[in-house]
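Omission of a single protein chain aside, the complex is shown with its protein chains in their original locations.
By written order: A, B and C. Residues from 1 in each chain.
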Amino acid sequence: MKVSGDAMLHAPVEKVWTALNDPAVLVRTIPGCERLEATGPDSYRMVVTAGVASIRGTYAGEVLLSERSAPHSFLMTASGAGAPGTVSTEVRVLLADVGDGSTRLTYDADAVVGGVVAGVGQRMLVGVARRMAGEFFSSVDDVLTGAAPVAAVAPGVTPEPGVFVAPPTAARPFGGDAFVRGALVGAAIALAGVLVGGLLGRRRR
Amino acid sequence: MTRMFGEPVTRVEDDRLLRGHGAYLDDLGHDALACAFVRSPHAHADVLDVDVTGALDVDGLVAIYTYEDLPGRLAEPLPLLIPHPALTHGRTQYALARGVVNHVGEPVVMVVARDRYLAEDAAERIIVTYRPLPAVVGIPAARAAEHLVHPDVPGNVAANLVQAVGDVESALAGAAHLLELDLSIERSASTPMEGRGVLARWDPESHRLRMWTSTQTSTGVRAAVAAKLGLALVDVDVITPDVGGGFGVKIMHPWPEELLAPWAAMLLGRPVKFVEDRREHFISSAHERAQQHHVRVGFDNDGHVLGLDVRFWHDHGAYIPYGLIVPIITSTQLLGPYKPGAYRVEFDSLYTNTLMVTPYRGAGRPQGVFVMERTMDAIAAFLGLDRALVRERNFIRPDEMPYDHGLMFQDGRPLIYDSGDYPASLEKLKKLVGWDEFEHVRDAARADGRRVGIGLACYVEGTGVGPYEGGHVVVETTGKVKVATGLTTQGQGHQTVFAQIVADELGVPMADVEVVTGDTRRFGYAVGTFASRAAVMSGSAIALAARAARAKALKVAAEALEVDAGDLEIVDGIVRVVGSPGAAISLGTVAVLSNPLRYAFDDAAKAATQFAVGDVSKPPVAEDDEPGVEGRGFFSPMQSTFASGMHAVVVETDPDTAEIKILRYCVVHDCGRLINPRIVEGQIHGGVAQGVGGALYERMVYDEAGQLQNASFMDFLMPYVSEVPERVEIDHLETPSPLNPLGIKGAGEAGVIPGAAAIASAIQDAEGFAITAMPISPSDLFELRRRHERAARANGGSHERSTAE
Amino acid sequence: MTEEQLHDVRLTVNGAAHQVRVPARRLLSDCLRHDVRLTGTHVGCEHGVCGACTVLVDGTPARSCLILAVTADGLDITTVEGLTEADGSLSPVQQAFEDCHGLQCGFCTPGFLTTITAGLRRKPDPTEAEAREMIGGNLCRCTGYQNIVRSVLRAAEIARARGSGS
Partner (left out) sequence: MKPPPFGYARPESVSEALSTLASLGPDGKVLAGGQSLLPLLSMRLAAPHHLVDVNRLAELSYVTVDADRVRVGALARHSRVLADAPAQAAQPLLAQALRLVAHATIRNRGTTVGSIVHADPSGEMTAVLSLLGGWVLVASSSGRRTVAAGEFFLGPLESAVRPGELAIEACFPVLPAGAGTAFVEVARRHGDYAVCGVAALVEVDDDGGVRTARAAYLSVAPTPLVLDLTADVGASGDFANGAASARERVDPEADIHATADYRRHLAGVLTERALRDAYRAALGRR
């Protein structure tokens, strides 16, 4: 499954880079992302609850980073598994300064979706994943433009270092049904890959 | 008494099935535990870990098994059923994956629970950790062998087989014309409406295993289960209940579940049932058809084929338990009714990380016929000759029968056609469809902006392959006749046609004959129902058995009536002296008399007392005799018998939407003598529908990662009534087979075989460009049109002419 | 995992009252087959495409694999077992299938029989095209449908003949 697209983020490329590097932002803006955790120098684990109203389903995702060239591009390899299916994907992300203080983010994901959803979801997967991406980037843009506050760690939660937990309200209910449960994880894991990459980039600086 | 053979009698099976009183696999064993399986979501991966902890607290869970739990021979790879010298790298799966999975859907963990809902709850909670490996998907990737399916199989090649007659290279070199074609067919599958299923009951007191399975070979399953579970054959009963269609996929055996369910039943001491769901059938049973072919054909100015060289590649999926049957059939049966001159065929059978391939109705013939018939069309187009004429010129003539192709057939025996009259069939077909007048139809349609085309395809089908089948006929003291044969039935009406045969042979009313198939308790020696063999093999065996029973009945009756057996006839179940109807005795009474111990406890026994039977100078049962009026017969022919047929189809393609509609579908069919025309025509109707499905709708769509993307009836487009021809126009030719006592040939697969070839021929005729790959969808046709329009523009606007014109 | 909550479901099946206790997720198809033990209704795909599980719900064809048993509580269900005449003889539709060789393996047949039975009530004298439309949502892998279409037309004949008492 190939999913590609772009988004205009209303901030300069360095600011976008920094925002994308802030796990507190990521854990809040990745649809359904509950938890982001460093598991090694190049590897991260995240927990995504496919935030579809009325549909349970938690997915463990793992992310590996390569071909980083801050602040302009990453190649991320990510994988995730949940009851309705599995996902493994490569996502290339480019950040480009478009001059007027805005940044164009382009992503190019090639995902392999397995399990039940692969056999019955083909009609729907790409569209849902695109929709996911849009959801995510508009959240990021809200943060960048100050329309939404950067999430504090959820009250009462004291995670260990390197672990970031979304406030309970963060995972916005994501309408729809069905294939979304499987497709969400595909897109979410893919995007998670991109973002955790940014995180790593910052810690090296 | 009217002869039943040849009569379109209604089926004895129907009343029960129409009332909803059929007994299919899942209609049995309401008390049984249910199985569900954790199946691989990856096409190729190492299995690193199986964590079942999450499943353990599922209410109703009974057991969870992985490969490590499998004992003895159950832990070995499943059998390679049909070895072949050319099959140098045969690989088969394990009942449960051992460390690695090679296709999506391969079973990894077995769950047994109180019902299927709970079994699926538990399966969903089992976490299997995989390390994905590169997947080999499709013939090009398999040939490139950049990655291997099985690390110890170089080039992904399981087998390479060459057969040749004459010197094809010099024949091609000497031919006036040479054409090369690349032709391919995609995957489809049997997809019976009922999936696979098995129910097993272990009786520890009698130490017997009884199982029911939705199979095309109960004797094969029985032998496999006995061997794998270490049981004596006599301690295993395998019963085939009503089967909701097979079409080939259920001849494959033993399926992992056919071993695991009885094994679990023995371990747990409770009946265990597995009922395959639709998704499992798509990803865990078997597919067929995918082949790519390169053809070189040399011919003269009249279109006579002088040399034919076919190289093809067969995608047999991740495993090859059924051997090389499918590609061998393609390589031999593609010759159809033609004399190819010198012929050379070579194929590679290739591993891919997709579901394994086993025969699906037609079994390699649709591919072979597609190759040969597309080649005939190409020759006609090249020479500007009529497509039917070119075929006619290459036919084997009736006076050349029996015709020896000099090749080896799927049964390892010489490929010798026993009989057939191909020119007569073609004449019938041309008349039926109006072949010679069609040009006007096509032109008239084009005049008002419509695109119609006609196509035809011919095939010869080896049917009734050996090695043997048997039959048993016993006359009970009630006069009722009980018949058993070992092979199974999946809707072909065997209970009816076999009863027709016995009624005639024995001289009893059909209503008094009851036939049982596929029950090893009733008949233990059998091969199975495939390759259009049931009527030929079991029909003949049952006829022989009935004749033996008749002889015995006449012998006993002759003694009782003190007449010569030669003066007796059996009419409506009464043995009587020809010409003097007074002297008569019912078959039931004869049955009593045939047994010195006359415990019949019925009127027949009373009636018997008036007759004195037996020579006091001999023991009650003579050395050369046995009690009862019974007959056993086995039929084991030297070779297959070759049915044939020809299809013509008229299609219309929408100039705007590229939708393809079948306007007419005509069939001329020769399966020797017809036992029951109604049933034969039903087989043709169903076969044609599957042929249409395979040509225009059905394909298994894998992505490059080996994920089957249409694993449901939503996206695997099995035709509804709205997609099949409204009327299949049928004409029969009957050239009896000299190879069996009834003069019959098989008819089960025929209808599906030439579908893709005939429809491709018709689409090409309508569109004016070559159709080289099937199936074809409107989207495919649209893209082909654009490619040919671009090519036409490139050729300075000169419009590409139909290769069929 | 704790025991699932069970629900009392009352069904009238082929005129007889049945009461079963089933979990909410029990499909009507499974309930009819395994709880009521009427196995004539067959399950061919469990996603509503094949039509083998079609039963009449209050006289109207419906996929029993797409209805929860709890939803069917209180409804009147007719399965293939309920199609025969009061005297036990085959109904016009069943008889027509036998006359026209409208079935082979018989697995999809119950769904066709129920669908056509209801269809002929609404359209007692269908054209061939209407007969096709009537069975347009049922899959059969054996027959190629031609004899099923004939069966629909034949059933209409039989029903008319029986209706007119001849």
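We take it that a residue touches a chain if its C-beta (ideal position, glycine included) is under 8 Å from a C-beta of that chain, and two chains touch if they have at least 3 such contacts.
Just so you know, these numbers come straight off a predicted model, no measurement behind them.
**Q** Check the whole complex and report which displayed chains the hidden chain contacts.
**A** A, B, C
**Q** Of the residues C:Pro61, C:Gly82 or C:Pro110, which one touches the chain left out of the display?
**A** Of all options in C:Pro61, C:Gly82 or C:Pro110, contact with the hidden chain holds for C:Pro61.
**Q** Touching the left-out chain: which of B:Thr88, B:Thr657 or B:Asn795?
**A** B:Thr657
**Q** What does the interface between chain A and the hidden chain look like in terms of residue numbers?
**A** Chain A touches the chain not shown through residues 53-57, 83-84, 116-117, 120-124, 126-128, 130-131, 173-182.
**Q** Could you list which residues of chain C touch the chain missing from the display?
**A** 4-5, 7, 23-25, 27, 30, 46-48, 51, 54, 57, 60-63, 65-68, 70-71, 73, 115, 133-134, 136-138
**Q** Could you list which residues of chain B touch the chain missing from the display?
**A** 116-117, 120-121, 124, 277-279, 656-659, 697, 701, 709-710, 714-715, 717, 719-720, 722-723, 777-779, 782-783, 786
Keep in mind that, in the parts below, only the chains that are shown with their structure count from here on.
**Q** Give the chain pair, either B-C or A-B, that is connected by more C-beta contacts.
**A** Looking at A-B and B-C side by side, B-C shows more C-beta contacts.
**Q** Just the number, please: Cα centre separation of chain A and chain C in whole Å.
**A** Here chain A and chain C have centroids separated by 49 Å.
**Q** Between chain A and chain B, tell me the centre distance in angstrom, where each centre is the average of that chain's C-alpha atoms.
**A** One centre to the other, that is 50 Å.
**Q** Counting only Cα atoms for the centres, state how far chain B is from chain C in Å.
**A** 29
**Q** Hunt down the residues of chain B that sit against at least two other chains at once, touch-wise.
**A** 712, 714
**Q** Using the touch rule from the top, collect the residues of chain B that touch chain C in their complex.
**A** 10-11, 13-15, 17-24, 26-27, 30, 57-59, 115, 117, 121, 191-194, 242-245, 247, 277-278, 490-493, 678-679, 681-682, 685-690, 712-714, 718, 720-722, 724-728, 751
**Q** Flag every residue of chain A that touches chain B in the complex, lowest number first.
**A** Per the touch definition, chain A meets chain B at residues 1, 83, 85-86, 88, 112-116, 118-120, 122-123.
**Q** Give the list of chain B residues in touch with chain A in this complex.
**A** Its residues touching chain A are 41-42, 104, 124, 132, 279, 282-283, 703, 705, 707-712, 714-715.
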